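As you look at this complex, bear in mind that one protein chain is not there, while each of the others sits in place.
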Amino acid sequence: MSILLLIEQVLNGLQFGLMLFLMAAGLTLIFGVMGIINLAHGSLYMVGAFAAAGVAGATGSFALGLVAALAAAAMAGAIVEITVIRRLYTRDHLDQVLATFALILIFSEGTRWLFGSFPLFLDVPAALSGAVTLPGGIEYPLYRLAIIVIGLAVAAGLFWLIARTRIGIRIRAGESDREMIAALGVDISRLYTLVFALGAALAGFSGALVGAIQSVQVGMGEPVLILAFVVIVIGGIGSIRGAFVGAILVGLTDTLGRFLLPVLFGFVMDPSAATSVGSALASMLIYILMAAVLLFRPTGLYGRA
Amino acid sequence: MTDPILDVRGVSKSFGALQASDNVSLNLRAGEIHALIGPNGAGKSTLIKQIAGNMRPDSGSIWFNGEDVTTLDTVARARRGLGRTFQISSLAMEHTVLQNVMLGALGHDGGVMRFFRPVMKDHALLNRAMAALERVGLVDQARKRTADLSHGQRRQLEVAVALTLSPKAFVMDEPMAGLGAEGSRALTGFLDTLRGEAPILLVEHDMDVVFALADRISVLVYGALIATGTADEIRANPEVRIAYLGEEEDGA
Amino acid sequence: MKFRTLLAAASVAALGVAAQAEGVKVGMITTLSGGGAGLGIDVRDGFLLAVKQSGRDDIEVVVEDDQRKPEIAVQLADKLIQSEKVDVMTGIIWSNLAMAVVPAATAQGKFYLSPNAGPSALAGRGCHENYFNVSWQNDAFNEAAGAWTSENGIGKVFLMAPNYPAGKDMIAGFKRFFKGEVTEEVYTKLGQQDYAAEIAQMRASDADLVYYFLPGGMGISFMKQYAGSGADKAVMGPAFSFDQGILGAIGEAALGVKNTAHWSKDLDVPGNAEFVASFQAEYGRLPSLYAAQGFDTGLLVASAASKADVGDADAFRAALKEADFQSVRGAFKFGANNHPIQNIYMREVVKEGDIVTNRVIGTAATDHTDAYVGDCKM
Partner (left out) sequence: MIRERYLNLAIMLALLAVPLWAWVSDEPFTITLATRVAILALAGVGLNLALGLGGLVSLGHAAFFGLGGYAMGILAHHAQTYTPLMESPFLIEGTKSMPVIWLVAVLVSALAAFAIGLLSLRTTGVYFIMITLAFGQMFYYFTISWPAYGGEDGLSIYVRNGFPGLNTLDPIQFFGLVYGVLALVLVFSATLARSRFGLALAAARQNEERVRTVGLDAFRLRLMAFTISGAITGLAGALMADLNRFVSPTMFSWHMSGEFIVFIILGGVGRLFGPVVGAGLFIILEHILGGLSEFWMIYLGALLLAVVLFARGGLIGAFSGPEVGHD
C-alpha cells in the first residue's frame, strides 16, 4: 500500500462525500425550513437520473441532460409539494414518513412503468472522459475531479444563497419562525414550494451526475437516500454546514473503511477471512459512526437542541 | 429559625449577553408563601426552571430539604418532594381528568413498572387521586377528557396533580393566570389553607393576590433580586416603587 | 401477484393430441417487478415462446411475481403447490430465492427446473432427483474463465465480487481452474454503486487481468467507472454483467471485454438463429442469455410432456433426464446430479452497427461439468 494510493482513496472519499452532500443538502434544507422528513428524496434523485438519461439519449448532449434533470426534478418536487407535502406541515413525523413512503412506491413503480425494467444508458460526456495526471503522479478520472469541483461550487453557492440573498433571508426566517415570516407579508406557501423544488433539483442534479458513472435504474435512490439521512443526522438536521461536514465524514469513512479494514484485519488473520470480515465490518462502519456521534451529541454535530 | 426547605444560593444564568439570573439568593421556609414578582422579562421563568431542574445554573447552587440538588434533574427533584405547577397548563390532554391525577398518585407511589393490574381499579391510588380532585373541586369532571376542560379547570387540575404528590414544597408559576375573578378568589382561598401543608414559592402577576397571600415577597428586576421582605416592606421600598410598581402602573 | 397465462386451448380432442390423463401444469415464480425485473421477464418470455412454438395445448403456465423477495417466493410456492396444485415449478432467478423455495418444493414431490441460478448446495449434498438445473451451476462460467485465463498465459489476476454467497461461489469457481497467482481478492458490499476505491486498488495492483462478478446494476456502475478511470488492465467476468439487457446501459465502455457464457446470440448451432429471430419478432427486442435459458426450459418441459404423463412421476423424471430437445446452446445433457454438461464459450463485447453486443470468440470449456457432482448422493 503506497502513500499515493492512500491519497487517491482520500480523493475518492472526498468525491463520494461531495456527491452525498448534494443529496443531503436538499434533505436538510427541506427539513430545516419546513420541518418535513422526506423519504421520497431518493425518488427525486432517480427522476433526475432518468430525465438526464432520456434526454441525453435522445439529443446526444450531456449538458442538455443535466438541464433536463434539474428541470424534471424541480418540477416533480414542486408538484409533490403542492399536492401532498403541503398537507403535511402541521402533521407529526409519523404521517410524513408514511406519506413519503407511499410516494416512493408511486415513483418507483411509475418510473418502471414508463421506462421499463432495464437500466438506462447514460455516459460521461466526451470532454470529461478519461483520466488526468495529478501532481505527484496520481492518475485520476477527470469526471470524478469534475464532480469534486461541482460539489464544492454548489456548496459555496448554497452557503452564499442562505447567507447573502433575500431568498436566503426568508429561508432563515422561515426556519426560525413560520408565523413571523407570514406576518412579514411573505407568501409562505410559495416560499415552501420554492425551497422544496430547490431541494428536489439538487437531488435530481446529483442523480444525473452520478447516473453517468453508475447504473440508471429503478430503486437507485434508496441506498443513497439512507446514506443521506445518515449524513444529516450526523451533521445535525436542518444545518447546511452540518450536512457538508457530515457528508465529507461519511464519504471518507466509507471509502477508507472499505479500503483499509481488510488490510488491517490482514495483519491478524489469513487474507481470505480478513477480506470477508473486513468488508463485512466496512459495510456497517458509517452506521457505527452515526451511533457514536449521536451518543455524544444527540442532535448531531451542528444540530440545535 | 428552622432551616429553609428550599434555598437558592447565588444562582446566575446567562444567555449570551442576556443576564437572566444575576446572583439570585432566596429561600422558602416551612409554613410560608413566598411570592416572586417582577416585570415581564425579569427572569422569573428562568429562575423557576432552574429551581425545578429544567435548566442548570451557570453558577450558584440550589438546596432542597438540606440537600444540594443543583445537578439533579426534574425527575429526581420531583421525587424528593418538589411539587410544581406550570404557567401554561402542562397536562396529558388526551387523558381524562382522573387519569391525570392518577398519574400524580402514581408518581407519589413510584411503582410504575407494573404491567398487569388495571391502574384505574387501584384503590390506594384512586383514593389519593380523588382526594386531590375533591380539594380543588373537580370531582364532577373526573371522567371528562382533559382537552375538554375550561381554562380555569385546567389550572385547578394542575394544582390537584401537584397535591397528589404530597410535596414538601410547591413551586407555582402564575396559577391565577387567565382565571376569572371568581376562580381567582377561590384559588386564593385554597392556597391560603395550603401553606400549612407545605410552603409555596408563588410567581404571580396579580398584586392583589400577592399582597393578600404572601408572607414574604421577592422582587426580581433584570435577573437580579432588588428586594425581599413582607408586603408592607415591599410596598414601602422606594427602589421597588421606581423599578417595578411605577413601571407596572404605566404599562397597565 | 397473479399473472395467469392460460395456454391450454379449449378442446384437446379438436386438435387431435394424443389422449392423456391430464396436461402438465407449470408454476413459474419469477421476478417481474422491482429491481432485476428484466431478468425474470426474459425468462418468462423465453419460456412461453418455447411452449407456444411446441404447439402443445396441454401445458398450462401460471406465472407469479416474487418481487425478488425470498419471503414472497416462499409464499408463492405454497400457493402454487397448495392452491394451484402445479406439477412442475420453474422461473426463479436468484440463488437465495432458489435456496428458499427449491428444497421444500422437491421435498413435496414437485419437479423444479432451474432456468437460472445454480447454488452449489443444490448441486452437491443438497441435490434431489426432482431438481433439474437447465441453466448452469453458479461456478461453471467462472471455472471456464479460470481455465481459459491459465491456458492463455495470464499469470496474475485481481478478483472482485460482492460479499455474499453467490459472489464467493463465483470467485471460488474461478480459482478452482486458475493456475496463476491471485494478487488481490476484494469483496464489496452487495448493492454497492461506487467503485472508486476498488478501481484505485486495481490500478495500483500488478495484476494482468481484473476478473469480477457484479450482477445487475453493480456491474453497470463498475464498468462505466472503470472505463473512465484510465486503468488499462484487461477485464473479464462471467456473462451476467455483459448480457444484452445490461450492455445497453453500459454502452461502449464495455467494448472488448471478454466474458464466459454457455450461449450467445451468434452461436452457430441448429435452432439458435431461428430462436433469436422468433424472439425478436414476438417481443421486439434481442433475446438475452436469460431468455435463452427460459426458452430451453420450456423446450425441456414440452419434450418431457410428449414422452410421459406427469402423473407418473418416475416416467416423467426419466423423460426430463433424457433432455431430448434441441437446445439453443447446442449439445446439452444432464449429469448425474441433474446439472448440465455443456460447452462454455468465451465471448467478446463488440459493436454491430449501433448495437453493443457479444460475439463468440472461442470455446473456454468443452462438455463442462460442475465440481459438486461427486458430493451428490442420489
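Labels for the chains are A, B and C, by order of writing; each one numbers its residues from 1.
To be clear about the criterion, contacts are C-beta pairs under 8 Å (C-beta built on N, C-alpha and C of every residue); 3 or more make two chains touch, one makes a residue touch a chain.
If you're wondering where the values come from, they're calculated on a predicted model, not measured in any experiment.
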Margin query: I'd like to know which visible chains would be in contact with the absent chain if the whole complex were considered.
Written below: A, B, C
Margin query: In the whole complex, not just what's shown, which of B:R9, B:R29 or B:H95 touches the removed chain?
Written below: B:H95
Note to self: For a quick check of understanding: of B:R84, B:K168 or B:R216, which residue touches the chain that isn't displayed?
What the structure shows: B:R84
Check: Any idea which of B:G16, B:P118 or B:G196 touches the chain not displayed?
Finding: B:P118
Note to self: Need a quick check: the contact residues on subunit C for the chain that isn't drawn.
What the structure shows: 1-3, 32-33, 65, 69-71, 74-75, 78-79, 82-83, 95-96, 99-100, 103-104, 107, 119, 163-166, 168, 187, 189-190
Next item on the list: Pick out the residues on subunit B that sit against the missing chain.
Entry: 52, 73-76, 78-79, 84, 86, 90-96, 98-100, 102-104, 106-108, 110-120, 122, 125, 143, 145, 161, 164-165
Next item on the list: Can you list, in ascending order, the subunit A residues touching the missing chain?
Entry: 31, 37, 84, 87-88, 93-95, 97-99, 101-106, 108-110, 112-113, 226, 229-230, 232-233, 237, 276, 279-280, 283-284, 287-288, 290-291, 294-295, 298-300, 303
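The rule we apply is simple: only the chains that are shown with their structure count from here on.
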Margin query: Which chain has its C-alpha centroid farthest away from the centroid of subunit B?
Written below: C
Notebook entry, point to check: Relative to the centroid of every protein C-alpha atom displayed, which chain's own C-alpha centroid is closest?
Noted result: A
Check: Between subunit A and subunit C, what is the separation of their C-alpha centroids in Å?
Finding: 35
Margin query: Nearest whole angstrom, what separates the Cα centre of subunit B from the Cα centre of subunit C?
Written below: 75
Next item on the list: Identify all positions of subunit C at which a residue touches two or more other chains, and write them in rising order.
Entry: none
Note to self: For subunit B, give me the residues that contact two or more of the other chains.
What the structure shows: none
Checklist line | Contact footprint of subunit C on subunit A as seen in their complex | finding: 2, 4-5, 8-9, 12-13, 15-16, 108-109, 112, 116-121, 123-124, 129-131, 139-144, 210, 212-220, 223-224, 255-256, 258-259, 262, 271-272, 275-276, 279-280, 282-283
Notebook entry, point to check: Can you name the residues of subunit C that touch subunit A in the complex?
Noted result: 33-38, 41, 163, 168, 185-189, 191, 193-194, 196-198, 200-201, 203-204, 216-221, 224-225, 227-230, 245-246, 248-253
